[in-house]
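The complex appears here minus one protein chain, its other protein chains still in place.
Think of it as A and B in the order they're written, each chain with its own count starting at 1.
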């Protein structure tokens, strides 16, 4: 704070970011981290941000979503000269509206964002009674394409990313979100990747309460269990934590809850590899046949990996291998958490009789379609159907 | 029904699914079909589902969108142990809210969903007068990557799918949806593929009346002709069938209304292939030059195909080849259909004078841009323009 102005200092520089235990990426970020520090101010604050460029090329910062003087908008060449390596520029403007914003370069933008340069900005409302919540988390979605064994992202990749991250972290490296039963919870999610991320929660419905453009009027909100966050969008979702448990919270694109993998691997499901494996082992004694029965075995096995790589599917839960990666974490709803308690409460203990378990008794006869089923691709749930048991 | 509890039995197993006449896929599904049977219950029902695993690897079922005890949520490793091959697990919970839900594995999820394991769940409202409609169809969107001549999906594919399906069927294998003129029609569409599907209807506007998170308040609905269904989302659209006819209903991504094709084929438009064809025919007598004038010729011709493959563009309408595939069907609006009549009423007969036909009379002079047009990429429809005739 300097004479009534809130001052921040962002240093654009190379950073080492641990994506999850076992893998570090060489990124570009701010102040030793990627995403950069979350800037928090209050509606009406005058804010001054010093930006020092320690990168090998010029940069700038665009304050995504803010109302500000055109010359503070950070578009290289258009609204300002670029910040050369070694120099510091200063931005200054009033945080005019409460809400959630992002910041990122608008200079060699494709490269610098692919390298991890981005951050969150929260302007809290002047009136603390405005839209109060009990917990208020922030996430930035990004994606990297890092070859196994390597540490620097491939910056020209447009589609085939292999690491999908929350705040440049992947499962199992992402903290759980502990909340108290009954809490009003807000999660602010910004997307600075190259594709939509449909963010899904288990066991609860939420509404999108705000965007980077403002707060959504109550009457205009939709009930959702999945919101499709577009690129360059921020969605502040809100919900009441109505049920205890460990509730999955993830991107619903199934490849985005995996870690680095090759997408060209042939499918071996249903193919007997015994003969060929014997022959290959004559040449490569460690060779393993994989995928004959699906890929769940990969979630549990220990397979030698190159240095600085994560398994495609990993993570241990209370009931075994979770076979996940990437954009996956949990909301842990508990009774008895204190207001400022963000410690991981451990795994939820399912009360007796509330958990799916093995059944060894008699079974109803399943309804069956004639195989191969050659009828309709449509089903009218109003017409009498043989699908009901 | 067992002592007040509605019981269902899902058997996870290998299934053969005809995608359209001429092509069968080897998928994983439930009870001999993929998608699995649509589960229908009434709000407040206590439901018990037995899940028997006849796959070669373990599985689980997540009840997408449901309020339920955490231990019934079906996330392998996190909320339950996996269901091993050969075993049966039992899930039990109350269907707490009316609406549309999905079910799918949450164990080796990427592989099992790429193989077709998914199904719909409709909980009808307790009050039959709530949001009544005359027709109520359900669709699951999925995509498969099956090499021509093969039958098993490539499960590692992230983006380059070649078969885009409604309920694991492709055009012309998808039933038309016959509705009565004036009907209130609901179509519930769930997306369990890896990309957005913008679902488009011809000749009508609809609104999204519900999501897997609940019913959209009337005042919050938008008028649409295309809704972009994100992955892991369900959209229940509703409209009044205002005009008779055969109205196309499809995904608006043009490649998603095609069947299997190579995306690397060079464009031959405008290239004279006569010389080269003569030379190739010296070696391959059956060789055909293609694509010189576009690809419409492929919709009509009979070209030898590998076994178990569909043409890229296919289907016959009342006026010739329709040149479609994939996620395409029709809503057939007719007078005089009975409430329970779901028989295909055949092609619509266009009344005289209501159909585009050849014109051989005088023509107005078309407005023309100077070629090559080098002006604006923007047009203001408020300024005087030379584009109007």
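Methods note: a contact is a pair of C-beta atoms (placed from the backbone, for glycine too) under 8 Å apart; a residue touches a chain by one contact, two chains touch by 3 or more.
For clarity, every value in this text was computed on a predicted model and none was experimentally measured.
Peer 1: Please identify which residue in B:22, B:56, B:85 or B:198 touches the non-displayed chain.
Peer 2: B:198
Peer 1: Taking the entire complex into account, which one of B:4, B:128, B:223 or B:285 touches the absent chain?
Peer 2: If we include the chain that is not displayed, B:223 is the one touching it.
Peer 1: If I consider the whole complex, including the chain that's not displayed, which of A:37, A:148, A:270 or A:318 touches that chain?
Peer 2: A:37
Peer 1: Among B:14, B:152, B:191 or B:257, single out the residue that touches the unshown chain.
Peer 2: B:257
Peer 1: Among the options A:46, A:87 or A:263, which residue touches the chain absent from this view?
Peer 2: From the options A:46, A:87 or A:263, the contact with the absent chain belongs to A:87.
Peer 1: For chain A, which residues touch the unseen chain?
Peer 2: Residues of chain A in touch with the missing chain: 2, 6-11, 14-18, 21, 24, 26, 31-33, 37-40, 50, 52, 55-58, 60, 62, 64-83, 87-91, 106-115, 120, 122, 124, 133-139, 152-159, 165-170, 173-175, 177, 188, 194-196, 208, 211-217, 219-220, 228, 230-233, 329, 340, 342.
Peer 1: Considering the entire assembly, which residues of chain B contact the chain that has been omitted?
Peer 2: 159-160, 196, 198, 200, 202-206, 219-228, 242-248, 252-255, 257-258, 261-267, 269-270, 292-297, 299, 313, 315-323, 330, 348, 350-351, 354-360, 363-385, 387-389
Keep this in mind: only the chains that are shown with their structure count from here on.
Peer 1: From the C-alpha centre of chain A to that of chain B, how far is it in Å?
Peer 2: About 27 Å separates the centre of chain A from that of chain B.
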